[in-house]
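All protein chains of the complex are present and in place, except for one that has been dropped.
Chain IDs A, B and C follow the sequence of writing; residue 1 opens each chain.
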Amino acid sequence: MADFKKIEENLKKEAKRLLEAGEVTVVLAYSKGFDEKHPMPYAAKSVADIKNIVFNEYCNHNMARYLVRYPQGTKIAVAVKAADSRAVIQLIQEEKVKRENLVLLGIPVYGMKNSKTGEVIDSKTTSGLCNPVLYDILLGAEVHGQKIVSPYEVLAEYEAMDKDARWEFWKNQLDKCIRCYACRKACPMCYCDPCFIDQSKPRWADKAPQSPGNMMYHLTRFHHLAGRCIDCGECSRACPVDIPLYLFHKKVAKECEEMFGQAAGMKLEDKPVLVDFRVEDSDKILE
Amino acid sequence: MAFEPKILGIACNWCTYTGADLAGTTRLLYPQNLRVVRVMCSSRINPSFIFRAFQLGADGVFVGGCHPGDCHYNTGNLYARRRLAVTKKILEFAGLEPGRFRVEWISASEGNKFAEVVQEFTAQIKNLGPQTKLKIQK
Amino acid sequence: MSRIGVFVCHCGLNIAKTVRVSELAQFASTLPDVVVAKDYKFMCSTPGQEMIANDIKEHRLDRVIITACSPLMHEQTFRKVLAASGLNQYLLTIVNIREQVSWVTHDIEEGTSKAKALLNGAVYRARLLAPLTSRVIDVNPDVMVVGGGIAGIQAALELANTGKKVYLVEKNSTIGGHMAQFDKTFPTLDCSACILTPKMDSVLQNKNITLMTYCEVTEVKGFVGNFDITVQQKARYVDHNKCNACMTCMEKCPGKGISEWDESLVKRKAIYIPFPQAVPQKPIIDKEVCTYFLKGKCRLCEKVCEQKAIDFEQQDSFVQVKVGAVIVATGYDLMDTRPLVQYGYGKYPGVYNALEVERLFNSAGPTGGKVTLRDGKEPQTIAILHCIGSRDKNHYEHCSRVCCMYSLKFAHLFKEKTSADVYQFYIDIRAAGKGYEEFYNRVIEEDVKFIRGKAARVAQNTDEPGRLIVEAEDTITGKFVKLPVDMVVLSPAIVPRSDSKDLARLFNLSTDKQGFFMERHPKLAPLSTMSEGIFIAGVCQSPKDIPDTVAQANGAAAEALTIIVKDKMELEATTAMVNPASCSGCQNCVRVCPYGAPSFNYDKWVSEINEALCKGCGLCAAVCPSSAIIARHFTNEQVLAEMEGLMEF
Partner (left out) sequence: MLKKTAINKISELAAVLMEKGTLIAPVKEVSGHNFAQILDPQKVDLDFYNTIMSPKSAFFPHKEDFINYKVGKPISEAEPVVLNLKPMFLFGVRPCDVKSFQIMDIHFNAAGIIDPYWRQRREATTIFGYAFDLSKSVDSADFYNTLGIYAADPDGSDIFMVKKDNELLLKGITLQGKKLLSELTTIENGKAADKKYFEEYIKKGRDYKTRFMCLDQETITKKLEDIFHNTDFWTRVSSACLSCGVCTFVCPTCYCFDICDDTQFGRGTRRRVWDACMFTDFTLEASGHNPRTQVYQRLRQKINHKYSYHVRKYGVISCVGCGRCTRYCPVSIDIYSIIEEAIKT
């Protein structure tokens, strides 16, 4: 279990230093919410705001999601856990943010908990990484010694399902969708405004929360995130009706990694796989 | 009555559509279940087109493009290859029968290949029976 | 609400035989927004076109659907009808019920119902079509001809003679191509050099032709009317502006290379011109065999050159050429027959390929025109084997077309120059051409022996070491033949140039199954390609003889002229545009476009598309996650609507 108090102290300390020195104008971190289990994403903009910063095991939110909200050129410090740092890398690859405008406050952590279920968040619902892939300042000791489990291991059960059973599973899950779009809004990679589903020309799907529209929305969204999803699991935690979207995203990520040899948000110099190609890509991927 | 599937095809103008024309010019016979939409390049195909086709009740969806390296627009089909591969994986994981979606590279000179692919694919779809999973039930 | 007119063509019985055309028209009239639906024998005929024009006026049509042959066939024809009737030409939809319906079924029920589905899709799509305006651009009046064989030479001369500027790009250090290697040409037996060299010289003399030998095209940008082509001038190490072609350097050069010109039968110098009549008459240095380049000293050529033309420091250079049209005439290779081990080429000295034999006959060739084997002896028995690698499903299915005739020519020349017995092993003799059958008959009378049967094997003659045996089944007698011979001549398949795939990629050409460049239409547009403004001529399109090649070259020149004689031209209007309100600034379009048409406006944080560069492939529209890119004429709505229509019935 990580020393959350220590991380919180370091977070405050670095935030203070950066804001005082004028190195950044915003520090994206967490603050207290309406109760202990519900901390909130927080944007500290002055030294006076720093006292509100907290960090505990429920600070799950992927703060990279807020980066695109600030005008280009804003100097931002952002608290990043492992998956969050991958989101930052992916956003840099996609030229939504520039590396030089960011100070990454890396948080190595194991033992984050889902505030709804109280369960420890691990490779079953996220990438399961503990240490940030990219950071400028590390706010705690790197986490080592955790059992390394493939983030795709959880898929085995679903891959083994009969296709009809899998269809039933997904249909039931996606039929629950109320089209609140919390998934896309919580997703650091879903920055389109408008989203394709909001378009009236063409109307890709019916607006009503029923099977066909839900299917079109989610299948297309899975596609749009192919090779871009960094497996932070925010979509599924944001979902008020608990659709395990992370499973589908994991599957697509796995396939992309196998087909194109690249996982999302791991290297700054990578190019998103679906706007890239190799002449030697095999036709086998279409079989 | 025997099941006559509806198959939607999307073919690139320069290779597969022209190849389909050649199949006609050379009077090759193939089943009439395929209805082709012509686009300029297989790279024009938005993955949602495929999802939509199944929602509209297509029992199978076929995409035809130029052979990799022969794209009229140089690299279009190389992007399409990746994109459609992902589309296929998504459909499969959703639980659709893998055989319902097929991508083939058919050049303008491969009228015979076009006819063969249509014959084979139609037979395959007949075998799979009607597609009811994604089809919008009214 | 649109007002759609549907016109169903019978195409004589081509369509009407397997599609109930009147039922189709009746069906069309029941579809929403269709105000008139008719069927007619030949929609593309003058009365057919007039009928459409009249109905556009009479019924105030704002959309026209022609249900007929492929859009690749007559889309342009009918677009003109719309334009002449005051309707934007992009409001036309063609439903392909011939190539993709009536010709591919015998079942009228199936045909009719598929035709209905396709037509319904067209009605759905037509409602959403928008009028588009074509862009007008300036046309560059110059032409590039790629390949300096007889096709390229002919095309360049034709164009230059009309006063147009031509860039003739040739990979080798001389123009002339394969034809310059030949001795005599069939069936008239006139001397190849005698008819070709004057033309080569004319190229050199013509002020309108910029001759670019030892050059290769490395990049093609732009589009019809405005190509921007990068040509690589390979280093010759001889300054051709200074060289006065005295050839002293060649006399003194100690380096030895293998003469490509003489099909590797003899050696040449390291500084060389390929053959005495080469154009230009200026040498180049073969770096691979030059003593100086290999060992760091020699430079004899430099010492003897009074013009100071030798330049060992010369580098490859790149030249930008801007032209309005391009003719590709890059010729062919002979199939490498070494992998066909059963024929022993490369293994037995007595086995020759056709081009080697051409050089043996040639008085400027390695033997001075005498037919002798590699050991210097004159052959007593000669077998000519047809169809080596061609007409062979294991290798090349196509017929190489000229082999029968040149094999007959060889037989004649062997008879003329030696006292040998000459045998032809053939599948059948194809002598279709003016004077060809007559030539065949003449050769028969010259006591050439014809054995109808493809040679199966060439083997060592165990009885007479050094001689060979040709084995074949004589399909007339049904007997197995084993013929002892001294010399075997293979007629290998004519195949595309080894680098034709690269060239196809550069110029955006399609290739057929064998790798020959694809014409836009096999009958009606045999010289144009799917790439607007790029034409093909000669054997790079498919094997053919010299008269056909020359005819194609003239034709291609005329086709190129039709583009460059105009100052301005209209481009397709089916380009992409960005709806800035929907653009989320992901820049996917910028990343994928092969033409660099989209760019990102950092001030407005949206992508913008330069329509002059856009070719309308629609890739950007498909990778745009927020559907902000509109691929004109193939918009998301239009495609989705067409799909809906196709799936309704």
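Basically, a residue touches a chain if its C-beta (ideal position, glycine included) is under 8 Å from a C-beta of that chain, and two chains touch if they have at least 3 such contacts.
Not measured: the values here are computed from a predicted model.
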{"item": "Contacts of the hidden chain among displayed chains", "value": "A, B, C"}
{"item": "Sole contact to the chain not displayed, among A:T25, A:N56, A:T74 or A:Q210", "value": "A:Q210"}
{"item": "Where the missing chain touches subunit B, by residue", "value": "56, 136, 138"}
{"item": "Chain not shown, touching residues in subunit C", "value": "1, 32-33, 581, 644, 647-648"}
{"item": "Sites on subunit A contacted by the missing partner chain, in the whole complex", "value": "33-35, 38-43, 61, 65-66, 69, 115, 176, 178-182, 184-186, 193-194, 198, 206-210, 234, 237-238, 240-242"}
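By definition in this document, only the chains that are shown with their structure count from here on.
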{"item": "Chain of greatest Cα-centre distance to subunit B", "value": "A"}
{"item": "Interchain centroid distance [CA atoms averaged], subunit A/subunit C, Å", "value": "52"}
{"item": "Whole-Å separation of chain centres (CA-atom averages), subunit A against subunit B", "value": "34"}
{"item": "Centroid distance [mean C-alpha coordinates] between subunit C and subunit B, Å", "value": "29"}
{"item": "Numbers and ranges of subunit C residues touching at least 2 other chains", "value": "592, 623, 636, 640"}
{"item": "Two or more partner chains touched - positions in subunit A", "value": "196, 204, 274-276"}
{"item": "Subunit B to subunit A touching residues, read off their complex", "value": "47-48, 51-52, 55, 68-69, 75, 78-79, 81-98, 103, 105, 133-134, 136"}
{"item": "Subunit B residues touching subunit C - in the complex, by the definition given at the top", "value": "6, 8, 13-15, 17-18, 20-25, 27-33, 35-41, 43-47, 49, 52-53, 56-58, 66, 69-70, 72-76, 79-80, 83, 107-110, 115"}
{"item": "Subunit B contact footprint on subunit C (complex, rising order)", "value": "70-73, 96, 98-101, 103-107, 110-111, 113-114, 117-118, 121, 501, 504-505, 508, 510-513, 518, 522, 530-531, 574, 592, 594-595, 615-619, 621-623, 631, 634, 636, 639-640, 642-644, 646-647"}
